[in-house]
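Removed: one protein chain of the complex. Kept in place: all other protein chains.
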Amino acid sequence: MSEATANLAAPELNYTSVDRDLVKTMQPPRRLYYGVLAALLAVIALGGYAWSVQLRQGMGVAGISSPVGWGFYITTFVFWVGIAHSGTLISAVLFLFRVRWRSSIYRSAEAVTVFAVLTAGLFPLIHLGRPWVAYWLMPYKQMGGLFPNFRSPLVWDVFAVSTYLTVSALFFFTGMVPDLAIVRDRSQGWREKVYAFLAQGWQGTNTQWKHYTAAYVFLAGLATPLVISVHSIVSWDFAMSLNPGWHTAIFPPYFVAGAIHSGLAMVATIVIPMRRIFGLDAFITREHLASMAKFMIMTGLILGYSYAVEFFIAWYSNNAYERDLFFYRAFGDYAWALWLLVACNVLAPSLFFFERVRYSVRWLVTICLLVNVGMFYERFVIIVTSLGRGFDPFTWGLYVPRWPEVAILAGSLAWFFLFFLLFAKAFPVVSMWEVKEQLPMPGGEAGRSAMAGKEHP
Amino acid sequence: MENNRRDFLKILGIGAAAGMAGCSKTAPERLEPYVVPPEEVVRGHPAWFRTTCRECPAGCGMEARVREGRVHKVEGNPEHPVSGGGLCARGQAAVQGLYSPDRLRTPLIRDTAGKLQPASWEQALKAALEGLAKARSVRVVTGAARGALEELIREWPGAQHVIYEPVAYEAVREANRQCFGVAGLPVLRFAEARLIVLFSADVLETYVSPVGYARGIQEARRAGARILYHGPRLSLTGARADQWIPGETPPADLLQRMREVPSLAVAGDDLSDALAVNRLNSEAGALNRTVRFDRGSALDSAVSKFEAAAGEAVVVVEANPLHALPAALRNAAFVVCLSSCPTETTAAAHVVLPVHSPLESWGDYEPWTGIHCLQQPAMMPVFDTRETGDLLIRLAGLKHASFYEYLRARWRKLNPQADFEAFWAASLKLGGWWRDVPERTVALSAQAPRPPEPERQQGYRLHTYPSLTLFDGRGANRPWLQELPDPISQAVWDTWVEINPADAALLRIRTGNRVEVRAGGAAIQVPACVYPGITPGHVAIPLGQGHRGFGRYADGVGANPYLLGRGPVEIKRVSERRELVRVGGSDLQHHREIARSRTVPGESKPEPHSPLHDLTLYPEHPHEQHRWGMVVDLDACTGCGACITACYAENNIPAVGRDRVAQGRIMSWIRLERFFGQGTAESDPFQIDWTLVMCQQCENAPCEPVCPVFAAYHNQEGLNGQVYNRCVGTRYCANNCPYRVRRFNWFEYQRPGPEDWQLNPDVTVRTKGVMEKCTFCIQRIVAAKDRARRENRPLSDGDVVPACAQSCPTQAIIFGDLNDKDSRVSRMARNERRYRILEELNTRPAVTYLMRERRKV
Partner (left out) sequence: MSGHSVIGFFASYDLLLNAVKSAQAQRCGEIRTISPVPLPEISELLGEKPSPVRRFTLAGGLLGLTVGWLLPIGSVYHYPLIVGGKPLVSLTPFAVVAYICTILFGALFTVLGMLLNARLPRIQVGRGYDPRLTGNRFGLQVICAQREVQEIERKMLDFGAEEVKYVEV
């Protein structure tokens, strides 16, 4: 059995069953779906209400103040941007490295990316004091000749996140076109018209495939540096400032590793229930999940190393401000958050060393949820402790989140899951054509797949 | 009357307040700019009226800045002999008394059900006259009012005048009477002393004439004077002193040290301290030199306690005895209260007559014999109020045409030789008239008693002291003062009890815990403030809060320690919740050298300026014309907070209220950072250091490159500009400021009318979502440049004075052009005591600090 099929355990998978099983996921949903949909909409409405209160009264309804001018909103922003990264990692980077087990997960992962970026994109608006003039961050000539300040990391964020959204969305959509053709070919009535429109007339001729695969490779190649650069740019929101605990060169790799870590956890958190509900065990096998878990061991260890290096350098540097701040992180007002996040991000995924844990769905879900929580608190600790414990002891202060921030955080989670819920019913959640690529071809030699003949374009 | 005034103001060329056209006494409903203004009103240009500050009995000279008929700010009168140009925080907040939204707008008469109902002037005056006629006797209660008002009241047939001041220094006057035969306060010539000894006398805060004393002490300091503070409580004045001798026993060698140099000892309001001090002054040769009795004080006839007799009618004039003496008017048959704002006393009155606030009134005040300070209205009355003097003339049934005429007649008598109109005009322009007085020497009487031994008592010895911000309580309805943090406790909008850490540990009290302070039958509950600067066995509570009926800013805030009297108290913790709202994170500097000080002689010289500090990768940016800079002399700074309140007034900074300060959202652009010692623990001996932090206008400002929309940028003159209408509110700039001086508008702050009349038209009022910070008063820089351009001359040193620098009684803040090597700021920036805060971050701030010195005594 070739390596390709080793990752696809079910021997009965063939081209026909792939189409059938995956198109079936897009059937009209059961009542539970609508119930969840309604609940998510309610939570989003609550978040929206909180935001409307904030718009009317001012940022003061939130818990941020002086000195901690950034709190939950920026934490959540970085949290979502981070989650967005593993999607691209799985779709683009693993593609370039020809890692086989990506093919059945990557569609959902890419969906997680796009929706996470869409969710993250809300927060620059939400955290602004005057969001009605947020468009001033766009790079065009305004107010008689002024452009935005390209030296500011926030403007880099505008470029990076919008580019990331664009490229991910393009990649996502482009990757889906052959699948949309499949769905089109199996739909009737208005659905057929919609999918026909979306599939853009895809036939699957060799010329189309030629250009398509070339574009796919280049998009993957372009998306790869994005994975590294976007979260580096977001990390520079902090690293470009002079606050102790922020002003450090370790942030780009630290944040990118953290992003991949949290992204994998979120993908797993979504994919595991989806797999159960849609009955996709044959497509997303325990091998796939175990592979993701192994990846998380690596990213978790990188994070553990990063935390250790940060503390070490703070001590080694003999810089009083850095030392004081890191001491505060470990033993001060927010020490509980630090130890929580170390346990969740480093210790918990280390359990994946054990094979039993890797292959157990329950352990996977638990550990991935813990990682998500831990990654949220990682950003929280970074932001709040550094701002609250600055250079001048007179300015030290605490941060306590208030109801609008919690409501908006919950709303963002609901917003994200809502997108995914809609996506799951509107589009195939597993990439049919790529799974087929891995399968032995119909009527071909046993075990030979379309991928076997693949060379570099 | 109005026309006469307008004409002669035209002569003087000062300019008249707009709105003088039209002689009605009712305030216009809307103020609109003129299409064709009167000749002397130039729109956009302020007119200045000199008057006298009446926020406390010190009587400092004051100038009111008036634009288009509204007073926006008050400043010190630089030609005034008492204050010399400075004005304390309470003086700056005088405009909030003028524009208080709670001001009485109509007369009130108590109806049969006992509630005060609005009435017309005719009805109220009629009711008042009836009530006065029916009473057996009349007592008129005012604050210190020496001058025309006091003389007028003396003319009231059958009326007894009580000069009531809650802080009347009766113990000091009694000691002076016993020692020198003069029952009055002396004139203190601090400038001539080289050793100043303070026995719990808070001369830099509230004692008699703090602005004047601060100025004198600073002059002495520049000449090398040393200050010693002795007392059980380290007040702000004591913290500023070179040495604190805690406890109740003065050092034995004090007299000897006082003899070595010209010296001066001052006592707070305690009889045994005052007797000791009189003896010291006499034996050290300070008497008749630095302590003189040539001039009597306006407080010499003041009392801090009185009680109305049965059947008496009491007329209370701009005083609030019921705050400190709730039972004072218990027996009175009839009470008429003349007041600008509602108070506890107006709530108990039968007839309330609203009067002009001091900035709307004519009058005079003689704080010291021969110093005649004149008071004139700076604007038309805001509400339908009357001149106090006019009402008293009516109530007393006197025959004078008006108080204005009476005042002028009195001044004619004061200086009979002069051409009166010229003299009157000159006095209005100067702010008053001061004359020399004949010398008078005194000597220590042979019968002068020795100071009694302090008695041992059970319980804690309570010290109540007039608060730096609220004085005796009259400042409590001014939000700027409520929000001005007390420098010692850093608390706002509250009363607290200071307890020594050892005592607090015994009682298991932590800062903020609610505590009951009981003195016999009376008890109050206040949060505790654990403070190493109070001797064990003693507690201290500031006066001024605990009002009822004093307006929205004062009611329900804090507690009233006047109720506790002077005896010993018991302390008991009531609740563990932390309730004291304080600004400020840590009390310790952790060796970060924010507020530096050095001991002289003794400590090493400050480090030489390292050339490494000047290294930069970036190109030098030339400042071709001006480069604005500031020097803050921490040895001159007394921590009084005048600069902070002046900044609020000048720059339209909102007072946000207690809850929002608790959330860390205070809006002050300049703040006092007060630390205990330099390191990570309170030092021994206990020392307090502080510094003033405002936007440092850094050359390498970290806030500028991170703003995504260029709302923060560096201008050609070295200022860090904040463009309000460009700010989108990301708050990255505030996060990147190592000094954390940037303030964000968390809400759209509302100002209930007529508080918004105070807003400075030269400064934007910021909307919610926008960042703001100190601008070095750029509006003043621009105005000065405009003036210089109009007058066809270059800007000279001293043309630009930001609001903070202007108000400082000791001129601790110096501002000017660093490009001019001879300017005062440049010279001071080269002083050997100089340092910059967080210099190693290479922000290159434009503010240089001069270390505070502690001189060994």
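Should a chain be cited, it is by its letter among A and B, assigned in written order, with residues numbered from 1 in that chain.
By definition in this document, contacts are C-beta pairs under 8 Å (C-beta built on N, C-alpha and C of every residue); 3 or more make two chains touch, one makes a residue touch a chain.
Nothing here was measured: the structure is a model prediction, and the numbers come from that model.
J.: If you put the missing chain back into the full complex, which of the shown chains would it touch?
T.: A, B
J.: Using the document's definition of touch, tell me which of A:D185, A:E287 or A:D333 contacts the absent chain.
T.: The missing chain is touched by A:D185.
J.: Out of A:V53, A:A134 or A:A215, which is the one that touches the chain we can't see?
T.: A:A215
J.: Among A:V43, A:L89, A:V167 or A:V346, which one touches the chain that has been omitted from the display?
T.: Hidden-chain contact among the options goes to A:V167.
J.: Residue-wise, where is chain A in contact with the chain that is not depicted?
T.: With respect to the unshown chain, the touching residues of chain A are 14-16, 19, 139, 141, 145-152, 155-156, 159-160, 163, 166-167, 170-171, 174, 177-178, 181-182, 185-186, 196, 200-215, 218-219, 222-223, 225-226, 229, 233, 236, 433, 436-437, 441-445, 448, 450, 453-455, 457.
J.: Which positions on chain B touch the chain that was left off?
T.: Residues 616, 618-619, 621, 699-707, 710, 712-714, 844 of chain B touch the chain that is not shown.
Methods note: only the chains that are shown with their structure count from here on.
J.: State the interface residues of chain B toward chain A in the complex, per the touch definition above.
T.: 584-586, 588-592, 594, 660, 663-666, 671, 673-675, 693, 702, 705-710, 726-732, 734-736, 738-740, 742-748, 767-771, 837-838, 841
J.: Looking at the complex, which residues from chain A come into contact with chain B?
T.: Touching chain B from chain A are residues 57-60, 63-70, 127-131, 133-134, 136-137, 143, 146, 148-149, 151-155, 158, 237, 240-243, 320-321, 324, 387, 390-397.
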